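This is the structure I have questions about; it appears just below.
A single protein chain has been omitted from the complex, and every remaining protein chain is retained in its original position.
Lettered A, B and C in written order, each chain numbered from 1.
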Amino acid sequence: MITEEQVLAWLELSATVMAENKEFLTDLDAAIGDADHGINMNRGFSKVKDKLPELAGKDIGTILKTTGMTLMSSVGGASGPLYGTVFMKAGQALAGKTELGSDDLCTLFQSGRDGIVQRGKAVAGDKTMFDVWAPVVEVADANRGLEPLAFLEMCVATAEEARDATAPMQARKGRASYLGERSIGHIDPGAASSTLLLAALRDTIKGG
Amino acid sequence: MITEEQVLAWLELSATVMAENKEFLTDLDAAIGDADHGINMNRGFSKVKDKLPELAGKDIGTILKTTGMTLMSSVGGASGPLYGTVFMKAGQALAGKTELGSDDLCTLFQSGRDGIVQRGKAVAGDKTMFDVWAPVVEVADANRGLEPLAFLEMCVATAEEARDATAPMQARKGRASYLGERSIGHIDPGAASSTLLLAALRDTIKGG
Amino acid sequence: MKKIINDVDRVIVETLEGMAAAHPELKVNIDPHYIVRAHKGNKVAVISGGGSGHEPLHGGFVGTGMLDGACPGEMFTSPTPDQMYECAKVAESGKGVLFLVKNYTGDVMNFETAVELVAGENIAVQAILVDDDVAVKDSLYTAGRRGVGLTVLMEKIVGAAAEAGCDLDTCASLARKVNLNGRSLGMALTSCTVPAAGKPTFQLADDEMEIGIGIHGEPGIKRMPFKRADEITEILTTTILDDKGYSRTLREWDRGAGDWVEKTLVDKDFNEGDEMIVLVNSMGGTPLSELYVVYRKLAEICKGRKIKIVRSLVGPYITSLEMQGFSITLLKADAEILQYWDAPVRTPGLQLG
Partner (left out) sequence: MKKIINDVDRVIVETLEGMAAAHPELKVNIDPHYIVRAHKGNKVAVISGGGSGHEPLHGGFVGTGMLDGACPGEMFTSPTPDQMYECAKVAESGKGVLFLVKNYTGDVMNFETAVELVAGENIAVQAILVDDDVAVKDSLYTAGRRGVGLTVLMEKIVGAAAEAGCDLDTCASLARKVNLNGRSLGMALTSCTVPAAGKPTFQLADDEMEIGIGIHGEPGIKRMPFKRADEITEILTTTILDDKGYSRTLREWDRGAGDWVEKTLVDKDFNEGDEMIVLVNSMGGTPLSELYVVYRKLAEICKGRKIKIVRSLVGPYITSLEMQGFSITLLKADAEILQYWDAPVRTPGLQLG
């Protein structure tokens, strides 16, 4: 089971990962967007990190909801409302929880994906973060029986594949859609940041 | 003796020379000024060239005065009023002449130099076109006895030396003066264009 | 990267602090970022916002006859709903709030959340989108046309209407009309550099230009060999004039139902005899002299097409930092639009009348 401390550790690690990948994500966004995705994610998660001390001891639902609200009011751009909604919806769905099993992670991913659809109206193949969340939800659903770490290893592997699979797509949503065919050949920045978040969760559990 | 046709030929050759040296003079001006001297001289002398047909048959004084007025109203910057005055004063001094001997050339140079002083108040060593005109006037004065071509060869040699001697000077007049010590080490653009004008006169006489 | 800044993370705060110092007629709030008039009017509050880096848009357009509030986001990044909410609460005076929103995924999503928050306080609120960039051809396979130069004209005209005492619905209708009657297209000679990114967003060779750029330093729709001003102006102007029947489905807020409704709206065509308000806009690094070279050709083309330019604006109004390039906006004007265009405006970034 994943504890409330591990959730906090995940968010802390996410902040580190976003800082480390600020340039990587920004470069992806420079190719087909406006060169700010890494900057946005880093700004948001460093605000989340600032909030973590006061979240210690709170239930996981509250932690995720607060994270969502923090992202909503600090990231801006397209990814702010999207990730904000992901975490707020997940927080609502996991309200009161103090530990998470693989089933709960399924719930987390599902409500996150649904939040993305509700806000962004993305469908498969639009070349957005949805193209990572959708297959992850499917694989997660099919592997509810696994232990959290093994379960997460599967999810991350799926996410990485899905992230890379956004490269050949032509964007139909967000800023990259303006580029038409010129968006082909580049990984979607939001798909990349979503994969980083999942990998950070996996690494948190792996680490202890 | 230098004929009225040769004076016209000189002005025509000067236009060619200024066109050919547009970049050279502009580069000199870029180093210690505002990168326009070649452009200015070329603009002015191409206007003078346009005027030449209607000057055929006029006396040399009129030709030089018209040249001065044309330069005055087309060159602009510092060199416009300076060269404008040079030619207008020379035209006044040589009013009615239809051919020029070495004595007349002395008069031309002297009135040109005096025009520069009147307008620009330059003194020796200020690093301006005056630093070419002043020694040329002296050498010309001392060699009144020579044939025009030999006389001009001496004048041009003096001008070339005087032009190069502006390089080590620190500018005290015009735009280059703002640079203070940084003006040292560069030839003065106006000194260079003045030398080109003299050389064009020599080449005209040499050519026929 | 050389920029006149102190710290890439403080550029926006320090810009706001500078604006506050220079303009006592504005009230600049730092946390969260928003700008309102120091003396609020008893009128519909017209509020806009968007990423920073487009100055004078939007903050420079707060003042009599134009905006009541502006919400600057991070550089080229939509502001967040909390800013918009706070700004609206401070600026509104019981006559309702009108958000003017440039059509970008991020801006739309954040402003929609703000509308919901403001409506939750029982304040009458509406959000009208501006999507005028004809570089984007369809709205089916893209996020739809971007909001670019027309935003300036919309803020001026709708701001004047609100100043004149028009109610929320009238202001919203006018904004919608301006949007359906205006089109823009832009081009770039160079990219700009986002401070936090530290290097140019894209690279253009010495003989290349980019047509159909947005305003966020993003690449455009077509890279071309660099051409003479007249040819570039001809490409932009004829593309704008010939653009027909763009249709899109946008969401507007239904105050009665307290929910979003979809509206399908179609642009009005430009025709012979039309009267136009024109904006020739610098992307930041293009000098005024070059804008006039463009205007010259634009006026010639319009004349040839029997289109009458009745008002014009030439200068840097909606920029992309130091990007070199320009955009052209044409807005078909009727009596109502002209009346509000001619009304006086006093803001740091635009004074007319």
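In this section, a residue touches a chain if its C-beta (ideal position, glycine included) is under 8 Å from a C-beta of that chain, and two chains touch if they have at least 3 such contacts.
Quantities reported herein were computed from a predicted structural model and do not represent experimental measurements.
A.B. asks: In the complete complex, the chain left out here touches which of the visible ones?
C.D. replies: The omitted chain makes contact with B, C across the full complex.
A.B. asks: Can you say which of C:Leu67, C:Ala114, C:Ala161 or C:Leu189 touches the chain missing from this structure?
C.D. replies: Once the missing chain is taken into account, the touching residue is C:Leu189.
A.B. asks: Which parts of chain C are in contact with the chain that was left out?
C.D. replies: So the residues of chain C touching the unseen chain are 1-7, 11-12, 14-19, 21-22, 52-53, 55-56, 60, 189-190, 206-207, 209, 226, 228-230, 232, 280, 284-296, 299, 312, 314, 316, 319, 321-322, 324-326, 348-349, 351-352.
A.B. asks: Extract the touching residues of chain B with respect to the undisplayed chain.
C.D. replies: Missing-chain contacts on chain B: residues 26, 30, 33-36, 39-40, 43, 72-82, 119-120, 170, 172-175, 177-180, 182.
Criterion: only the chains that are shown with their structure count from here on.
A.B. asks: Could you tell me which chain's Cα centre is nearest to the average position of every protein Cα atom shown?
C.D. replies: C
A.B. asks: What chain pair has the highest count of contacting C-beta pairs?
C.D. replies: A-C
A.B. asks: With chain centres set to the mean of the C-alpha atoms, which chain is at the far end from chain B?
C.D. replies: Farthest from chain B by mean C-alpha position: A.
A.B. asks: Express in whole angstrom the distance between the two chain centres, defined as the mean CA positions of chain A and chain C.
C.D. replies: Averaging C-alpha atoms per chain gives centres 31 Å apart.
A.B. asks: When the C-alpha atoms of chain B and chain C are each averaged to a single point, how far apart are the two points in Å?
C.D. replies: So the centre of chain B lies 55 Å away from the centre of chain C.
A.B. asks: Indicate the residues of chain C shared as contacts by at least two other chains.
C.D. replies: none
A.B. asks: Going by the touch rule set out above, which residues of chain B reach two or more other chains?
C.D. replies: none
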